[in-house]
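Note that one protein chain is taken out, while the other chains of the complex remain in position.
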Amino acid sequence: MTFAENHTSITRQRPSELLALIRAEPPLVQCITNFVAMNIAANVLLAAGASPAMVGDAEEAGEFARIAGALTVNIGTLSPQMMEGARAAIAGAHEAGRPWVLDPVACQATAYRRAASAELAGLKPAIIRGNASEILSLAGEESHGQGVDGRDGVEAAETGARRLAAKTGAMVAVTGEIDLVTDGKRVARIGGGSSYMPMNTAMGCSLTGLCGAYAAVAVDPFDAAVGALAHFAVAGTRAHREARGPGSFASLFVDALHAVEPGDLEREAEVAT
Amino acid sequence: MTFAENHTSITRQRPSELLALIRAEPPLVQCITNFVAMNIAANVLLAAGASPAMVGDAEEAGEFARIAGALTVNIGTLSPQMMEGARAAIAGAHEAGRPWVLDPVACQATAYRRAASAELAGLKPAIIRGNASEILSLAGEESHGQGVDGRDGVEAAETGARRLAAKTGAMVAVTGEIDLVTDGKRVARIGGGSSYMPMNTAMGCSLTGLCGAYAAVAVDPFDAAVGALAHFAVAGTRAHREARGPGSFASLFVDALHAVEPGDLEREAEVAT
Partner (left out) sequence: MTFAENHTSITRQRPSELLALIRAEPPLVQCITNFVAMNIAANVLLAAGASPAMVGDAEEAGEFARIAGALTVNIGTLSPQMMEGARAAIAGAHEAGRPWVLDPVACQATAYRRAASAELAGLKPAIIRGNASEILSLAGEESHGQGVDGRDGVEAAETGARRLAAKTGAMVAVTGEIDLVTDGKRVARIGGGSSYMPMNTAMGCSLTGLCGAYAAVAVDPFDAAVGALAHFAVAGTRAHREARGPGSFASLFVDALHAVEPGDLEREAEVAT
């Protein structure tokens, strides 16, 4: 695959423009995420330039969603309490006209996850981000993934991703070696990243948080998903160069997310459309 | 602002003396803290020399508080369960005559947080630590903060901090670029730290934990707050020198918390009274 430099044909706001907006006025991103991801997802958002808030209890999640710029919901450590909070927050986000992002972690693994992710996918998320196994399962197709790892390839998930986008109205982002974003018709592919990423837990969950930050400032959630994936991948590529293993990668990656400026994103993002 | 070397006029135990006590016999600090902070707060306490225990369920929080040296309560990921545990633990701490520290995270953000933080502030905490927006809100004054970030300056919060101290009987620590500690009459200011601190999630929550460690060994919670803030700031200043971004700062900071000896604290702490 070759990566075209010019992807303005299908995007209205380039990753660099969106990053400049984030840095100019850090969006408040409400993250209902899992207990594994909470710390690193918050640090990823802070390093990127956004303002994360992990507010998820049903007592206040809806009220908070009305003051946040975007909401993200991740079912990694799914529970009835988490779902109650998510429902309240999603209602609040819709009321305030703010976008929300769904991360259906391991949605193929149990009956409880299949039901919860199907319910959430029906609540008009602006973006759904998952690995190929998750997207295939949510699209109603056969998946080979077990647990939280994605055994299916991104390319194999393209048809499912298009169908899921058409069914839900969401932008669907499938992440893996090469990432893919589709609204059912348009398709963008994002390269870069690092082989240490799958060895770091909650990388995908953190990327979902970053999709929320980009969605908060973007006009079109398609551009938001492409922007977040490009920023994440550029930082991953940079961190990989100096990393000596998955542990050292983790802190280099956070440094790189912060160091990447809009101009760097313009030059280094590998986006093909 | 200039920092005076001699602050013995208003403190009875200097930061260096308190650190020596912590290192000589690590105090057991019970932390009821949020899910974002639990890991880093525990590591901060361990590196500083204390013994953290994240015990918060109502089934055992009260019993545990009676064997701990101090208790800290942080409402970052507020929920009814968390509050039940906090109430039990606070009762246990009072029964055992041990100090407890309140961290009213984002208390200005929702009605639920305003009610919970007001309730907790009324339960005789020895120290309340927050950013300027949180302290202003808890003091009943106007705040400009949204979510968990503090948009208000520390200096702007001094009057509110004094009033909150007078109202609750707690030492109030307002942290920001320059930190401030007051009991309503005495005021100390602590300099140092790093611009990477606000880019690392749960730094404030971890500092609250450290206030608990210092409170466990101090006679006067005023000295405890000054000591904890000084130790934190000195480690932050040291880590900043070598950090290449917020990610590398995080591990350098933990290294520095451990490396700082009482004598270093004596020389490097920037405390003005």
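A and B label the chains in the order they appear, each numbered from 1.
As a convention for this text, a residue touches a chain if its C-beta (ideal position, glycine included) is under 8 Å from a C-beta of that chain, and two chains touch if they have at least 3 such contacts.
Computed from a prediction, not measured in an experiment: that's the story for all the values here.
Engineer: Which candidate, A:13, A:30, A:208 or A:251, sits in contact with the chain we can't see?
Structural biologist: A:251
Engineer: Return the single residue from B:126, B:157, B:173 or B:250 that touches the missing chain.
Structural biologist: B:250
Engineer: Could you list which residues of chain B touch the chain missing from the display?
Structural biologist: On the chain B side, contact with the omitted chain comes from 26, 28, 35, 38-39, 42-43, 46-47, 51-57, 59-60, 63-64, 67-68, 81, 250-256, 258-259.
Engineer: List every residue of chain A that touches the chain not included in the displayed model.
Structural biologist: Interface with the chain not displayed, on the chain A side: 34-37, 39-40, 76-80, 106, 109-113, 146-149, 198-202, 244-248, 250-251.
Throughout what follows, only the chains that are shown with their structure count from here on.
Engineer: So how far apart, in whole Å, are chain A and chain B when each is placed at the average of its C-alpha atoms?
Structural biologist: Using C-alpha averages as centres, the distance is 33 Å.
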